[in-house]
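One structure coming up, written as structure tokens, with questions to follow.
Every protein chain but one is kept in place in this view of the complex.
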Amino acid sequence: MNQRALRLTGSTRVLPGFGLSMGISVLFISLVLVLPITGLFGQLAELSLAQYWSIITEGRVVASYMVTMGAAAVAALINAVFGLLLAWVLVRYEFPGKRLLDALMDLPFALPTAVAGITLATLYASSGWMGRLLEPLGLQVAYTWVGIALAMAFTSIPFVVRTVQPVLEDLPAEVDEAAMSLGATDWVAFRRVIMPHLWPALVTGTGLAFVRSLGEFGAIIFIAGNMPYETEITALMIFVKLQEYDYAGASAVASVVLFVSLALLLAINIWQGRFVRRLHGGKG
Amino acid sequence: MPIAIYIVYRFKKELAMTLPLFFRRSLLAITLGASIASPAMAQEREMLNSSYDIARELFSAVNPEFIAWWQEQNGEEISVNQSHGGSSAQARAILQGLRADVVTFNQVTDVQVLADAGLVNEDWQSALDNNASPYYSTTAFLVRKDNPKGIENWDDLVKEDVQVVFPNPKTSGNARYTYLAAWGFADKEFDGDEEQVQDFMRTFLGNVAVFDTGGRGATTSFIERGIGDVLISFESEVNNIRQEYGSDDYEVIVPPMSVLAEFPVAVVTENAERNGNTDLAQGYLEYLYTEDAQRLLANFNYRVHNETVVEEFSDQFPETELFSVEDVFGSWDEVMETHFEGGALLDQLQRR
């Protein structure tokens, strides 16, 4: 049994800093994350179970889950492919404009989401630069479901790129040199040798992008059209309830998004742990 | 980088002016562990007006005039801060501790929320003239050049080929007035026959092309995206939009009958007392009723009560029959309950 296996079984702790890092982490998580969340559940406590159920299963709200989830899934898939491509290009190649491309990656985060929304709506409306090109092709983006997915993809692309990038950068050159020397084609070598290292980061990035899209509001409302049952997103339902001073109702709908997101992220974390163990286990 | 250097170089005076003030406050706040609300270091009294989102320019114009007026009346130098946002988000902030001295809102319900919480006096509506609404407006139409669809009244909006743009009544108070105005019209037209009124409203809501969350979003959809044949908003707002985007391209239509939209103001008694600004807050609201202030308000396309000013601006505001929400629908509480809350009439009318 090697060191690693010993460590994973928890029988020895060679490395220092357990107490300090545990202290900081637990204190921070309790104060900054968990304590405020109790406020959300405090609001829920004002509702009976039946009330809670009727709020979260109301027809229009359910329709909004469908719209949000569907669009977020499409956006996340687009980002998985596009983000992997961008990360690869940024790490592996030298070309003019690389610095600018790298800089562009963070743009969606730095822009307040409302700006992103207004700008995208301007570009993709039938009078906009993109809209004018796409509309004759029969593809209407603004005020449809496609526009929602587009806005989600825009706001969450940095998650994938910036999660994959450091892992790719860290991959030693020997890894693919070895694969290439065995005579595998690029594609096979990429799939067999590189991808196993990237999976955890790629899945995490995509998962985060998906979850972020579920909660997004500002970037989407300007391009969504917000027609009842068709292009209303869940975040809008929460916003509406807040406008009505209905904190409990808002918290109820928000809690659904919270649970779905956390369940998904927990699943990713567990899967990731197993995956990494398998990867390293194979080596050891 | 060069741009950043240029900014610093070009605006070094302004930056020097801004940053020390900012850091002085921050440093003090850091040493105390929190920002202390009472302006201990300010030599002059400061008051805060919490207002709705499209009133930034309006109160930027009003405040210097008020400051001069107060100086003249009381010989005291003061300053007025502004905070703007959606009216109900503003009320929410005050409920949770934003120490605004006065509110100048565009929704009666949002002031009432504060009164119900005890922050504003229960009798606020009778504390000042005209239901504590120093200015008012109504709901009007903005149509494209030469009014191609011939839209003159509410029943033109339910025609099959007309597309309407106004924000979502669920998120915008402005849009609630639009909804109520249309309902009020139909109620009179069909002599109170509920079924016909609801059919009318269903068609009206069905003609909506896009439901933005706020007035500004709806304007963008109508003007910049070219969506719809008519934009419905406050009269003041459609006039501002027309002035902003070209008087030649758009026309304002004030329907012969519409709803009275009040812009309620009130002293947030609890905060004003705490800030030692009760007289100042009261004076601010009273100032809004003076002839000078009323003229300023009329310049921003709001209807006012001062007779001299009304006379001066008589060309600008066509005569129209205005009904109040209370007269047709009862209280605002009832309106919210029967029309706008979850599962109420609006939801039913939009169901498919």
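We call the chains A and B, going by the order they appear; numbering starts again at 1 in every chain.
Convention: contacts are C-beta pairs under 8 Å (C-beta built on N, C-alpha and C of every residue); 3 or more make two chains touch, one makes a residue touch a chain.
As a working rule, contacts and distances are computed from a predicted model.
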| item | value |
| --- | --- |
| Protein name as given in UniProt for the chain not displayed, "SoxAX cytochrome complex subunit A", "Sulfate transport system permease protein CysW", "AzlD domain-containing protein" or "Probable glycine dehydrogenase (decarboxylating) subunit 1" | "Sulfate transport system permease protein CysW" |
| Sole residue of A:40, A:56, A:69 or A:227 that reaches the chain not shown, by the stated touch rule | A:40 |
| Of A:61, A:148 or A:167, the one touching the omitted chain in the full complex | A:167 |
| Positions on subunit A contacted by the hidden chain, ascending | 3-4, 7-10, 13-18, 20-22, 24-26, 28-29, 32-40, 42-43, 82, 85-86, 88-90, 92-93, 95, 97, 99, 101-116, 118-120, 122-123, 129-130, 153-154, 157-158, 162-163, 165-167, 169-170, 173, 176-177, 179-181, 186, 189-190, 193-194, 197, 200-201, 204, 208, 211-212, 214-218, 235, 238-239, 242, 247, 250-251, 254, 257-258, 261-262, 265-266, 269-270, 272-273, 276, 280 |
| Contacts of subunit B with the absent chain, listed as residue ranges | 1, 3-4, 7, 10-11, 14-15, 17-19, 22, 26, 29, 33-38, 48, 53-57, 81-85, 89, 92-93, 95-99, 214, 216, 219, 240-241, 244 |
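Just so we're on the same page, only the chains that are shown with their structure count from here on.
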| item | value |
| --- | --- |
| Cα-centroid distance, subunit A relative to subunit B, in whole angstrom | 37 |
| Subunit A-touching residues of subunit B, taken from the complex the two chains share | 86, 88-89, 92, 113, 168, 170-171, 210-213, 217, 220, 224-227, 336, 340-343, 347, 350-352 |
| Subunit B-facing residues of subunit A, complex | 55, 58-60, 118, 121-122, 125-127, 142-143, 221-222, 225-229, 236, 239-246, 249 |
